[in-house]
Every structure is written in C-alpha cells, then in structure tokens.
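Input: one structure, supplied below.
Only one protein chain is missing; all other protein chains are in place.
After this line comes chain A, so read on.
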Amino acid sequence: MPAGHGLRSRTRDLFSRPFRKKGYIPLTTYLRTYKIGDYVDIKVNGAVHKGMPHKFYHGRTGRVWNVTKRAIGVEVNKQVGNRIIRKRIHVRIEHVQPSRCNEDFRLRKIKNDQLKAEAKARGEKISTKRQPEGPKLGFMVEGATIETVTPIPYDVVNDLKGGY
C-alpha cells in the first residue's frame, strides 16, 4: 500500500506532546490576548485536535490579521515555486504563542521615545540610531616583564633519563 499524503501525514513525532508534559495544558495559553499586528509563533499542540494548522506552519512566525472567538488569523509567508505567498490561516489559540522576535525592537522603541522626550525637555538634539560595533581601540601594554627565551644545546645524558 502506498504511503498516504493526508493532512497529518508524517507528523507522528512532530505533533506528539513532549516527555512528561502530556495531559491538561496550562491555563496561560487561554488567558493570553492577541491584538491585530502582533507577531506570533505557531507551535502545534497535539492534545487539542480542533483548529490545528497544517504541519508546514509548525515553527513559522506570522502576524495576526484577525481575532475570532477562540482562534486567531495569522498571516504566514510560504514559498510556492518561485515566489513567496502571504498565506492567511486561522489557528486556535492553543497552537499559538506570542513571538519574541520583535521584543528587542519594542523595548528599543520605548526607550528611544523616553530618551527623545528627555532630550526635548533639555532642549538638545540626540541621535538614537544604533551604531555597529567598531574596531577595538588601541592601548598600551602595561606591566609586562620581558623574558628572553633561548634554545639550550642538546644534552644527550639529561634527555635519556627515563630509558637509560
């Protein structure tokens, strides 16, 4: 019999729950709220059978474009042939986690707004651009004693200590 290509084919290990994490899923997944425009990671929870995305989307990150009663619409990029399509899927909340991919950006935004407001209060101009790490500065080597090492002439007697 040929191997099938059904919806959940080849997902024996992918959709299985991790070791010692079976059973009821912790309630924070149900308490989280998602707004349109948030980034989310899709990670399938095999314990919940409804609203499962296709195995392709497991591990993908996308943006929320729709929020319904128990599910979220996520926009994910998929490469089809020679182009990348923005695919819109609906996934139940149990299979979605908030993504930290833009956490750094969000924190930087808040901090920059704060710095700019302070600078405005003081009346000076600042640049909040990130600078790449430059080459290390030059420095003087301090406190180094110089030890001159010279080779010693080969002494047969000393070197045959072990096996003589």
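Everything that follows uses one rule, which is that contacts are C-beta pairs under 8 Å (C-beta built on N, C-alpha and C of every residue); 3 or more make two chains touch, one makes a residue touch a chain; residues count from 1.
The criterion applied here is as follows: contacts and distances are computed from a predicted model.
Colleague: Of the candidate names "60S ribosomal protein L5-like", "Monocarboxylate transporter 13", "Auxin-responsive protein" or "Proteasome subunit beta", which one corresponds to the UniProt protein name of the undepicted chain?
Modeller: The chain we cannot see is recorded in UniProt as "60S ribosomal protein L5-like".
Colleague: Tell me which residue among A:7, A:27 or A:140 touches the hidden chain in the full complex.
Modeller: Final answer for the missing-chain contact: A:27.
Colleague: Can you work out which residue in A:12, A:50, A:69 or A:125 touches the chain that's missing from view?
Modeller: Touching the chain that is not displayed is residue A:69.
Colleague: Spell out, residue by residue, where the missing chain touches chain A.
Modeller: Counting only chain A, the missing chain is touched by 20-24, 26-28, 30-35, 67-72, 93.
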